[in-house]
Every structure is written in C-alpha cells, then in structure tokens.
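Every protein chain of the complex appears in place save one, which is left out.
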Amino acid sequence: MSSQYLLNLRIRLPVLLLLLEAALILIFGFFVSYDHSQNLPRDYPVFQDVNLMVIFGFAYFQAFLYRYGFSTIGFNLLLAALGVQWAVIVDGFLFHFSAGKIRINLQSILTAIMSISTVLISRGAILGKANLMQLIWMAVMEVTVFTVNRWLAVNLLQIESHVSVMHVHLFGAFFGLMVSWMLYHSSLSWKAEKERSKPISDMFAVLGTLFLWIFWPSFNSVLITEQDKKWTAIYNTYLVMATSTIAAFSFSIATSKNGKLSMAHIQNATLAGGVALGFSASNIQQPWIAMVLGLAAGTISVLGMAYLQKHLDPALQIHDTCGVLYTFGLPSLLGGIIHVILILTNHNKNLSVFGCSALIEVGALSLSLCLSLFSGLLTGFILTCKLWKTPPVTKYFDDQVYWEFPHLAV
Amino acid sequence: MSSQYLLNLRIRLPVLLLLLEAALILIFGFFVSYDHSQNLPRDYPVFQDVNLMVIFGFAYFQAFLYRYGFSTIGFNLLLAALGVQWAVIVDGFLFHFSAGKIRINLQSILTAIMSISTVLISRGAILGKANLMQLIWMAVMEVTVFTVNRWLAVNLLQIESHVSVMHVHLFGAFFGLMVSWMLYHSSLSWKAEKERSKPISDMFAVLGTLFLWIFWPSFNSVLITEQDKKWTAIYNTYLVMATSTIAAFSFSIATSKNGKLSMAHIQNATLAGGVALGFSASNIQQPWIAMVLGLAAGTISVLGMAYLQKHLDPALQIHDTCGVLYTFGLPSLLGGIIHVILILTNHNKNLSVFGCSALIEVGALSLSLCLSLFSGLLTGFILTCKLWKTPPVTKYFDDQVYWEFPHLAV
Partner (left out) sequence: MSSQYLLNLRIRLPVLLLLLEAALILIFGFFVSYDHSQNLPRDYPVFQDVNLMVIFGFAYFQAFLYRYGFSTIGFNLLLAALGVQWAVIVDGFLFHFSAGKIRINLQSILTAIMSISTVLISRGAILGKANLMQLIWMAVMEVTVFTVNRWLAVNLLQIESHVSVMHVHLFGAFFGLMVSWMLYHSSLSWKAEKERSKPISDMFAVLGTLFLWIFWPSFNSVLITEQDKKWTAIYNTYLVMATSTIAAFSFSIATSKNGKLSMAHIQNATLAGGVALGFSASNIQQPWIAMVLGLAAGTISVLGMAYLQKHLDPALQIHDTCGVLYTFGLPSLLGGIIHVILILTNHNKNLSVFGCSALIEVGALSLSLCLSLFSGLLTGFILTCKLWKTPPVTKYFDDQVYWEFPHLAV
C-alpha cells in the first residue's frame, strides 16, 4: 500500500464526511422539528434495547476476524451515526412530511436505527474488503432504497408499517450479496489466514451474539402498537431463539467430521430463529408453531454454512465474509414463506380475503427481493469504480490499513 | 481422546437434543397457550435485565478458565435455551394448570429463566469436568426438582411465591456440590495449570460479574408485586452490593500474604451480598441492616475462599471449580438465617404468630437444603454412569475436546 493511497484518503474522506454532515445539518435545520405528542415513556427502554443491538450488538457480532476488530467496530459506529441521520430524513420526507416540515419523535429515530441494520447486515458480506468511503456510499444508497421499499410496501401494498420494517434482514442480506458479487476477486476463493478467527476474537464475537440473542424480542416487538400483539411477539421471539439455539448446537455437532462444535455455526444459527420470525412475530398464536419455525431456521442456517457455502460461494463467485446468506438471507426467506402460509391457514373462514392478503405479502417479499438485488447490483457496480480506491486484496481483513497501532510504534 | 469417543457424541448428542426438543414442542402444542391478561408493560425492561443476567452475565462470570471460554459461554446458552422451555412446562403443570391448559405469560418465562439459574450455579461446581450430555441431563433433573421444591414451599409451607424463587442460590450451590462430590477424582486435588485464569480471561469474567452486580436489584425485586416492597428490595439490594464490594476488597487484601488483591475474590465476593439478601430483600426496612448483611456476606465469601477452600475441599473430596460454596452456598445460608432472625425480631408484638412464620421459613430452608443435597447426590450418581462418556481427567478444562479451532487448522 503506497503512502500516496492513504494520503489521498486523508483528504477525501474527511471532506466527504464533513460535506455530508453539513448537508444533513442544513436539511435538519430547514425541515426537521421535534414532536412530543406520540411518545409513551414505556417505549424508551425498548428503544434503548434496539439501539444497543444495532450500535453494540452488530459491531461485536461481526468482530470475529482477529486482525480486523477495530475496523469492524469503529466503522459500524460511523455507519450507524451517519445512517441514522440520513434515515430519519428519508423516512421523514416519505412518511411524515406535512406543511413543509418533518416532525420526528422516538418512533422516527427507532425506525431509522432499525433501517440502518440493513447496512450493517450487508456490510457483513463485504466485511474486510471495502474501505470507509465505499461503505459510506453504500450506507447512503441502501438506506434510501430500503425506505423507498418500505414506502411502496406500506402505501401500495397496504402492508402494516411494523411488518415493512421487518424486511431488513431479507433486504440487507441480498443487497450485501450483490455488492459482494460485484466486488468478487478470484484470489478470495480460499479462506486466507487473515480471514480466520482466533479464540479471543471469537470471545468478543459471542459477546455481540449474546446481546443480539437476548434483546431480539425487543427488536421484533418494539414497533407493534397493539399491546396483546406486542406480548405475543415477545413470547414467540423468546421461544424461537431458544429452539434455534437447540438446532444450532445439534446440527453443528452432527455436520462436523469429528463431532465438534463450530463457534461460527453457534454464533450465526442461534440468531436465525429471530430473523425468520420477524414477519409473523405477532401473528403466531400457538407457541409450538414459533418453536418449529425456530428449529427449522436454525437447521437451515447450520446446514447452509456446513454444506452449501463451500460449493455455492465459488460457483456463484460470491465471497460472503460473515455468511449473511445463512444467518439472514435463507432464514428470512423461510420466515417470509411461513408468513404467507400462516395467513392462508390461520384464517380458513374466508379464503378469498386471506388469499388476497397472502398474495399481497408475496408481493411485498418479491418487492424487497427485487429491489435489494437490483440496488445491490447497482451499488456494487458503482463501488468497483477506481475513484473509490478499493484496497488491494493483500490488504483485505487488515486493521493496519486504516488504524494506527501505538504498540507497534517505535 | 480417541476419535471414536467424539464420533459417538456426534450421533448421540444431536439425537438426544432433537428428541428432547421434539418432546417439548409436542407438550407445548398440546398444553401451552398464551395469556395476556396479567401483563404490565413496565415489567418488560426488568424482565430483560434478568434475562441479560442469566444468558450473558452468568456465562461470562464463569469464563475465567482461559482454555475453556467457548464451552463456558456456549454451554451456558444451550442449557438456558433448553432449560427455560422445560421450566415453563414443569412450572406450568404445577402452578398454572387448569382446564387441560397451561396459560403462560411474561411471569412464567421470567420464573423459568430464574429457575434455570440453579443449573448455571450448579454447573459452576463442575465447570470443565462434565460433557454436554451430562449437563443436559443435570439441567432437566435440577429444574424439575427445584420447581417441585417451590411447589412444596408455596403450597405446603405457604411461603410467598417470590421468596420461593429466591432459593435458587441455596439450591443451585448445594446441588452442584453434591454432583461435584460424586464426580470427584483424586487427581483433581491440585490446581492444574489449565484450571488457572489468565488476565485476558479474567477481563471477560469481570465483565460478567459487573453485569450481575449492576442488575442484581432487578433480580431481587422483579417478582415482587407490591410496589413499595419492590422499591425497598431495589434500594436494599443496591446498598448490599456496595457493602459486599467493600468487604471483598478489604478482606482480599487482608488475607493475602503480600497485601495484593485476588481477582477471584473480587469477582465472587462482590456478589455475595446480593445472594444473601435474596430472601429478605423486601422485608428489611432499615438500610443499615442491609448494609451490615452485605458486609458480612462479602466477608464470609472471601474468608471462605482464602482459608476454608484449601482445607475443606480435599477433606470433603469436593472439587468446586468456581467456588460456588463461597459465592452462593454460604452467603445464601447466612441470608436464610438472617431472614429467620429478622422475622422474629422485626415483629415483636405477637411472638407466637411470628415464631410460627419463622419456623415455616426454617422449614422452607431445610426443605431446599435437603432436596438439593439429595437430588444432587442422585444426579451425580447417575452421571458417573459409563453411558455418559465422561471425558478423562486429562481432558478437563479444555475447549479443544468440544470445539473446532479454525486458527489451529492447517
């Protein structure tokens, strides 16, 4: 890495960030004001649960690359800080714009935080392979398209607003995979030494996983306004996390040659249940259905990582650092399908009405899938541009490209 | 360790887990439904505090063995995920079964999470010495007996329900010690190199300790329904944590040969106050009483670890990896005794009535003690069976028996 490369970044990156921030402040100054009429004090602790998940949980969850911890955590914070401001604005203009003003409340910031998790999921697919400028651009693109996607789902397809946010996992995973596909480089096809985890970095990663596991009931229930449905979502999510954990351990041992557990399986598959339940958290009335869903999601996630990843990734020419396809992609697809089936079977009185609402859900899923694939492709294509100064493959997965290390100083 | 051993586990363990899970799903399917009538939104954040303590706090609290971090944290999650489902059912059948249905609510899941902490405490005594199959069996046994114990205390002895749950520390500690006694092996009598902590693993362990310390007021107050008593429990617990911390630091220095602190003392004894206060958290009206109790509990805990453990453990042929006797066992015994004394002295108007209620508390303590000792003995005896494939002593405290390490792969 020539020092010219970094000196270039030294000027471009601060200028880009500060210009973006200046633009954000101007937009906030002209359009945004606070609204206190809708807030309930009881919502604040659950807001903080979700904030903790996104800012802390996701950061440490992906911090398993032992030479890339600083970048994983630091860039996560920067992307969230920037993305939340941008998401508030896009969401505000699309959903809450009236009389020339956007009036924001706790719900707005919460929705922004949840929207930004698409970016953090997508980033998992290109973790260690993109520089900060590329990530910032991706964040701005992805939050915009995801919010447009929500707007289409809510206004055209009449999807409930809280369900539309639950598309984050699906959207984030497939967007990220497309970006990863565009950034693919043939020398990435083998697991490099730097791409491995060490026990100590895995200990940090499990830390993040556990916080995501614990607060997932908050994530799946926070936007639901009806109290009984909120409780149903909380119970279902707790059970689904429990059963996908059972599946993760069972199949991690069963798929191993020598009967040993893989920490990567445990970290990812224990969360698959929460992902899969997203769409139907408040609709499932029988605990056993949630439990079966969790078991299935955990199973798919482990089996995918154990058997599919090795063959699929090279075949598709995708390098998916965190395995987001298996933690978020497949489980959310499963969850979407189950959601549609549940709508059809739960209400068998009037099949035509529910057939229609099932069709709408299929439409919403297809919309998210298409938009995420297409916009991911476009974003990835733009990111291959030389302007972004992509780091060379030899500098992938390495904090030293971006961070000073005082202990290495003479 | 022959590869045959692990291949054996590779089949048995997934089959055992999946069969158990299938049984749980069937029972949930036939008997369990959701109940929303009792829930208060304000209970959810405190529920999450306790969830965080049990899933994350306990896991990292015990993660001080530097070669056993993955197993400590991973198995903790599995035991909790499995145990909570089982505890909901056992608790449901014993306490909430009517008209062929168990109606569960937040309280049910909360009680299940708290009940599972008996297992996590017991596990501390055999940490690093039992395999996953043994732990699963222990979890199922212990949760069952503990819930039966609660049922006896509540229905026969008319103990308040929230006090009956506070027996977790006493029950968990003595159950674990009995299991540890049965699994005792003479070559364990010296502190092996692998049984030591390293600064880095201690940093993770303190992390867990601090989360337990911080949220202990939630643990001691969450099940109390009367608001004033809830607040009293919160204040008392905060003060008791503070004073047992003072005791921990004072006596850790005082008992050291060279005036240095021991991280093991600090980790364990700072929590002893919260353990000891469990029974009487809402009954103590004067802050100074709580403070003295905390000071005493912290003192007992450090003195026990510093002077008793070295002599008592070999004499009793117990190997208590985490020192649960000194963190949970003795402090909860102290707390039980103080609870009885407080009942007798707090209400000196009508000694006969309160003498009776004191006697009942003595009965409840004895019941917990007897049941935990007896069922622990029985469980331990069953676990010595060859069927379980206990790992050999040379493989104790070692993650490599159970986990794949990618960084060691060629």
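We call the chains A and B, going by the order they appear; numbering starts again at 1 in every chain.
One rule holds in what follows: a contact is a pair of C-beta atoms (placed from the backbone, for glycine too) under 8 Å apart; a residue touches a chain by one contact, two chains touch by 3 or more.
What you see is a predicted model, and the numbers here were worked out from it, not measured in a lab.
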{"item": "Touch criterion as defined above, residue of B:L94, B:L157, B:M263 or B:I382 at the omitted chain", "value": "B:M263"}
{"item": "Contact partner of the left-out chain, one of A:A81, A:I341 or A:C385", "value": "A:A81"}
{"item": "Contact set of subunit A toward the excluded chain (per top definition)", "value": "3, 6-11, 13-14, 17-18, 20-21, 24-26, 28-29, 32-34, 36, 39, 41-42, 44-45, 48, 51-52, 55-56, 59-60, 63, 69-70, 73-74, 77-78, 81-82, 84-85, 104-106, 109, 132, 200, 204, 207, 399, 402-407, 409"}
{"item": "Interface residues of subunit B (partner: the chain not displayed)", "value": "42, 45-46, 49, 66, 196-200, 202-203, 206-207, 210-211, 213-215, 217-218, 227-228, 231-232, 234-235, 238-239, 241-243, 245-247, 249-251, 253-254, 256, 258-264, 266, 270, 285-288, 291-292, 295"}
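Heads up, the rule we're going with is that only the chains that are shown with their structure count from here on.
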{"item": "CA centroid of subunit A to CA centroid of subunit B, Å", "value": "35"}
